[in-house]
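This structure is in structure tokens; I'll ask about it shortly.
With one protein chain removed, the remaining protein chains of the complex are shown where they sit.
Which chain is which? They are A, B and C, in the order written, and residues in each are numbered from 1.
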Amino acid sequence: MNLQALIEDIRQQVLPFYDQGRVADYIPALASVAPHQFGLAICTLDGEHYACGDAATPFSIQSISKAFMLALTLQAEGETLWRHVGKEPSGNPFNSLVQLEYEHGIPRNPFINAGALVVTDRAIRHFGAAHGRLLDWLRAESGAPRLSANEQIAASEREHGDRNAALAHFMKSYGNLDHPVEQVLDQYFHNCSIEMSCSQLARAALFLANHGLSPNTAQQYLSRSQAKQVNAVMLTCGTYDAAGEFAYRVGLPVKSGVGGGLLAVIPGKMSIAAWSPQLDRRGNSVLGLEALDRFTTRTGLSIF
Amino acid sequence: MNLQALIEDIRQQVLPFYDQGRVADYIPALASVAPHQFGLAICTLDGEHYACGDAATPFSIQSISKAFMLALTLQAEGETLWRHVGKEPSGNPFNSLVQLEYEHGIPRNPFINAGALVVTDRAIRHFGAAHGRLLDWLRAESGAPRLSANEQIAASEREHGDRNAALAHFMKSYGNLDHPVEQVLDQYFHNCSIEMSCSQLARAALFLANHGLSPNTAQQYLSRSQAKQVNAVMLTCGTYDAAGEFAYRVGLPVKSGVGGGLLAVIPGKMSIAAWSPQLDRRGNSVLGLEALDRFTTRTGLSIF
Amino acid sequence: MNLQALIEDIRQQVLPFYDQGRVADYIPALASVAPHQFGLAICTLDGEHYACGDAATPFSIQSISKAFMLALTLQAEGETLWRHVGKEPSGNPFNSLVQLEYEHGIPRNPFINAGALVVTDRAIRHFGAAHGRLLDWLRAESGAPRLSANEQIAASEREHGDRNAALAHFMKSYGNLDHPVEQVLDQYFHNCSIEMSCSQLARAALFLANHGLSPNTAQQYLSRSQAKQVNAVMLTCGTYDAAGEFAYRVGLPVKSGVGGGLLAVIPGKMSIAAWSPQLDRRGNSVLGLEALDRFTTRTGLSIF
Partner (left out) sequence: MNLQALIEDIRQQVLPFYDQGRVADYIPALASVAPHQFGLAICTLDGEHYACGDAATPFSIQSISKAFMLALTLQAEGETLWRHVGKEPSGNPFNSLVQLEYEHGIPRNPFINAGALVVTDRAIRHFGAAHGRLLDWLRAESGAPRLSANEQIAASEREHGDRNAALAHFMKSYGNLDHPVEQVLDQYFHNCSIEMSCSQLARAALFLANHGLSPNTAQQYLSRSQAKQVNAVMLTCGTYDAAGEFAYRVGLPVKSGVGGGLLAVIPGKMSIAAWSPQLDRRGNSVLGLEALDRFTTRTGLSIF
């Protein structure tokens, strides 16, 4: 199969889906992104790279950062991380605070906001500057030494961050946050505001497709079992309330972000990043989902 | 009926209930209160005052401050206050954040913590220093010009205040808080840490028994209708999750606090304050409830 | 005060509220009631009776039957009834099943549907034919020996009764229902379909205003304490999700029904029944609430 031709073809098929979703508008810096953009990039374990459309355009990775942060923190802390955060789907749209209250401050999984805040808190314990550690790591793995956070977006997120502040204070009231709320939020928002392109994202995620070993740097970041854990959590919890729909249509571990990015992993084979800023009502990229759906349908490369 | 003899007798009847509850221990300053104390004080509209036991001992009024703060803010703002806070019972023990999420940041009533924070926020709008206004008012009405907040308790509450900070940030995320979270919390915790005796409390609450007109200062603080509103909210929401039990056993508007105080109103007749620091599992004073139950049973002065 | 003139005047004031609500339409037999009807009746403890408008027209009392059923069952069973049903406000619009699940099959209070089913189940235990007992009692107290249930409405309710069947099976799964679900539902729906006029209702409720003693039959149905209990539960739980609004505006114990009836009690003084079939969004009679609000405001006869 000619993957380059395939992704070009898929691109043509999904462009008609423009304007079926809406660009995230909760902060001005995200709302101003040009809506009609679409990129798709693939990195295979045997070293090939395919890209089309706007695959080289940097965008705000937002919650996709949670997958990398989880991997780094899991590497540093090991299994005890799971005492502070669960790994079950959260299952309801109004999850954040409701579920957190029922479950005494232990977030359901590392990909809901509450869980990502806890992971960030644990990362601070291990790395001090958790954000700096993540940035260094992403620069090395993506081969893009000038990757950085967008300070304007980070500041804007912070300014509109009362909901996350509520989550953090709430968990702190249950004793499930070690560091000051301000510090955790600052690191967290900086992680979310990192800007990367599809090609950079796909490359950085190769270790997840390769059982924890990075083909880029030859580092074994995660054990085989830990890489399986991260992929499993991506599949069951990586796309907000649409995990079932993604499992059903795409059939791959995927992590999404409100910047319009989608990062997918085909264990043993490749990593895929798609991006298009318009989101469906559940916060996932419309064209991105359409593209991944087509990709696994046409290649048969679903895990199911 | 000889009320002085009656309350002395009731005191004897409830003393055996010592140690059936526990002093609030979530902050050290409250936990250190001597547990075996009980006071009861009554002020009638015809100017009589009755007191027994530790009725002259100051204690932390805690949530009882919410009733006074509500009255002052209702006086200043009028009916529009109810756009920011509801007046229905909250109905479930894990209410605070869960219900707030379902209802988009509008607290169910002014006596759950979220609601009291909103009332404080509105009070800041009207008075600037909401706490100062409340303190001045309480000093005037109770005839105790040296009433003050306990700074140690206020600081300790603040230090353990992550849950309230979560509530405040959460409401701010819904646009239902105008002032900075820190400012609102500071005013709120200072209100809660005011120290008053039963006798002072009963005297300060006389206006609620007198349709809004204070017999102490001849000021008409609330309209007849507004006084009815405050009393109604006290009856349906004033005692945490035990509003039904209080209505059923005591049959009066009551506001309680975790300092062990209970403030009750008999419209058209009198105000009553009871205090004993040991609390039942719902956070209400064990001896206080027993005493009020006996008082309304023996006098027939329930509103039902 | 001339009560007859007052209620006539109030009637004129509330007629303009026609068509601000909607007649209950979940079953055809209720939906076909002529919407522009309003009745108001008062019975005082000193034997006076006042009525205006459609006060003599029978209507479906629906949930008002729950107040009478509670009184009869409380008389028969005493305090142990409260082991099977609580007496706290339920506090949320989606209460029925949610809250029941959290609280392991013990309904929050006797006036939500689940609670009324439990009370009916207990009544069957004491009376066998619970509905027959209620009917006999209402006939005697209202002085209307031909009162009866509307079989067509009972059958229609039963046909549309899946939600109540769900509640009953759910409680049975928790062991909080002794009799077969079908039997309990049958009795319950027959109680709801009893037809009475405002004048009959007000008369039947006099014992609640008179501390348990019926002036009609000189029977002491409830102890003074039990009458207080029923009134307290009416105030805190009697009007669906609008208990706070009723306490605040009307300031009396009230039980409402989706037939458009409202039954209010002024302890020590009188009972009041209002009826108009159009309901607000919470299921309470629009004109009925307006009328009771005006009545207590103009007479000052609120309990607060």
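Note that a residue touches a chain if its C-beta (ideal position, glycine included) is under 8 Å from a C-beta of that chain, and two chains touch if they have at least 3 such contacts.
From a predicted model like this one, the values you see are computed outputs, not experimental measurements.
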| item | value |
| --- | --- |
| Residue of C:172, C:190, C:203 or C:255 in touch with the missing chain, whole complex considered | C:172 |
| Residue, one of A:21, A:107, A:161 or A:253, that touches the chain absent here | A:253 |
| Contact partner of the left-out chain, one of C:19, C:48, C:79 or C:101 | C:101 |
| Those residues of chain A which, in the complete complex, touch the missing chain | 86-92, 95, 99, 102, 108-109, 224-225, 227-229, 231-233, 235-237, 241-245, 247-248, 251, 253, 267, 297, 300, 302-304 |
| Those residues of chain C which, in the complete complex, touch the missing chain | 94, 96-98, 100-102, 162-163, 165-170, 172-173, 181 |
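Throughout what follows, only the chains that are shown with their structure count from here on.
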| item | value |
| --- | --- |
| Computed distance of Cα centres, chain B from chain A, in Å | 47 |
| Chain A, residues touching no fewer than two other chains | none |
